[in-house]
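Notes follow once the structure below has been shown.
Every protein chain but one is kept in place in this view of the complex.
The block that comes next holds chain A.
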Amino acid sequence: MPPAVSTPPAPRPGVPRPSALLLALALALCLAVPGLQAAGPGPGPGPGSPGVPGAPPPGLLRQAARAALHFLNFRAGSPSGLRVLAAVLRGRAAVDARRTCRVDLEFTAERYDPEVADGRLGRCSARVVFRHQKPRPAVNVTCTRFMETSRSRREDFLLYKRAKRLRAPLGATSIPNSHGWIDPSLRPIWDLAFLGSSYVLWERTTQTLHYYMAQLSSVNQWKTNEDAIDFDYMVLLHEFSTQEIIPCRIHLVWYPGKPLKVKYHCQELHTAQEGSGTEEGSAVAPTQPNNF
């Protein structure tokens, strides 16, 4: 019987943890959650389940893990090295007077591509800082490698070569199609689309909002005649917890081993998002994004 993975009990709000005495003046710890030893694989109760009083708000640790992985995926700039969250192992959260939420956590990640996800998990640790209901969380993350650098370089280069030979279907498209099908020959497009989306997904994530890439809905440009892959496309993002579908136009330039360049513009929603003034992000990514 696999043991449960859960976020452990917290002290009552207002009671500072002994090791945080130095920070007690500046921080009002209302969400401190002491770490619990990691449990093995298997299903588990969600945070906030009975017996876990005062745990962080639902899914805050998962939220932080996702933000960390999107950021990592973007920074790594490697379509064959894309990772997704497997499970949160342990974590704690602290909120200060300005309602900035700092999350420290450990989690496991697996390869994004389900065809090659062989059950091998990488271990990650991260610090994620959410400014109160604002997007663009600050991320500091490290993960153990899935495979040697030489192999991931080789796989990236293989993808690059496939991409160079590929004549992408221009215009409106549905990848995956309605039945969840991605043509294997078009897989490089999907992987690059997700890589580019990582920047958007990271930037838009807040304490309470997170995203998945639902579908690639159009390929506006796919230029491979020069060295880099120049890819201009439209994706549909699925937003939790509002359930909205958000179309975003993304333009990326990628060459294996080089930092990814991304520009994007997401369509404004008809509904105002909770606590955030603007629905559209238009950003030119510096090659070295802030990491504080």
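Throughout what follows, contacts are C-beta pairs under 8 Å (C-beta built on N, C-alpha and C of every residue); 3 or more make two chains touch, one makes a residue touch a chain; residues count from 1.
Note that contacts and distances are computed from a predicted model.
Think of the chain that is not pictured: of "Proteasome subunit beta", "Serine/threonine-protein phosphatase 2A 55 kDa regulatory subunit B", "Carboxypeptidase A1" or "Septin", UniProt labels it "Carboxypeptidase A1". Of the candidate positions A:R99, A:R165, A:K223 or A:K258, contact with the unshown chain belongs to A:R165.
The hidden chain makes contact, of the residues A:L85, A:A138 or A:A228, with A:L85.
The missing chain lies against chain A, touching residues 1-2, 4, 41-50, 58-59, 84-85, 87, 112, 114-116, 147, 151, 154-155, 158, 162, 165-169, 174, 176-181, 183-186, 212, 214-215, 236, 238, 240-245, 270-271.
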